[in-house]
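One protein chain omitted, others in place.
All chains are identified by letter, namely A and B, in their written order; residue positions are counted from 1 within each chain.
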Amino acid sequence: MVVTHTHEVATKGQGDAHDITAAVARAVAQSGIGAGTATVFVVGSTAGITTIEFEPGAVHDLNEVFEELAPRHGEYRHHLRWGDDNGSSHVRAAMLGPSITVPFKDGELLIGTWQQIALFEFDTRPRRRELVIQIVGE
Amino acid sequence: MVVTHTHEVATKGQGDAHDITAAVARAVAQSGIGAGTATVFVVGSTAGITTIEFEPGAVHDLNEVFEELAPRHGEYRHHLRWGDDNGSSHVRAAMLGPSITVPFKDGELLIGTWQQIALFEFDTRPRRRELVIQIVGE
Partner (left out) sequence: MVVTHTHEVATKGQGDAHDITAAVARAVAQSGIGAGTATVFVVGSTAGITTIEFEPGAVHDLNEVFEELAPRHGEYRHHLRWGDDNGSSHVRAAMLGPSITVPFKDGELLIGTWQQIALFEFDTRPRRRELVIQIVGE
């Protein structure tokens, strides 16, 4: 069985992170599928998905490392093409990846107590993000 | 239902990237499976898969950040073992990851207009890459 769920998140631009664990857990519970996988996929190429202990310190630390790796005000070839200012966003998003696949059983996500599913906005402006939660199982 | 599709790509060595979105979309369409997930997995430990806005600027920018992170001509313990010169390839591939799982519905990939599925070659020589596209759904 497959159930496709979509979820929207309004973000505030680069560095803004959202704990989407509850939304994924709710989609799994409502799907009526007992065991399987939930693939959480962000549509677009300037945001990423991972798991993290979702507290402001750890979120800040990850963003800081991305700032060193791909500085917002660095030079990017992508800027030359479109006159965009979000080369750093594309690099960060491609490195973190747009999706995560989380197992569940008895209708519950098999993740840690201090492990949350997080959307990281990397774009330089606020965005309305569409997440696809694809639930596959039985 | 499960359909296993394989796809080959000839690459030109480190930094060469390929947009494989059309190949994945075609495999999904031909599978006869309406909704589910397509897991795209590159066989081998010196290439990676992600999504990116596939234009030469963004591809170049990502490769540049990997060059800073794991320089091609840096020192690697892996070189000592095999006399290889591709330590940078192994590090980059492990960081980016060998696979991505993409949801689809009504036979179409649920990705963004400017979001392509990309194979990044990290090895220091041309390779013939085998991709597995594993389609699971109903």
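To be clear about the criterion, a contact is a pair of C-beta atoms (placed from the backbone, for glycine too) under 8 Å apart; a residue touches a chain by one contact, two chains touch by 3 or more.
Just so we're clear, the structure is a prediction, and the values are computed from it rather than from any experiment.
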Where does subunit A touch the missing chain, residue by residue? 35-37, 50-53, 55-58, 60-62, 65, 68-69, 95-97, 100-103, 105, 110-112, 114-116, 118, 136-138
Where does subunit B touch the missing chain, residue by residue? 1-2, 4, 37, 39, 41, 43-45, 69-70, 76-82, 87, 90-91, 93-95, 97-99, 101, 132, 134, 136
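By our rule, only the chains that are shown with their structure count from here on.
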Round to the nearest whole Å and give the separation of the Cα centres of subunit A and subunit B. 19
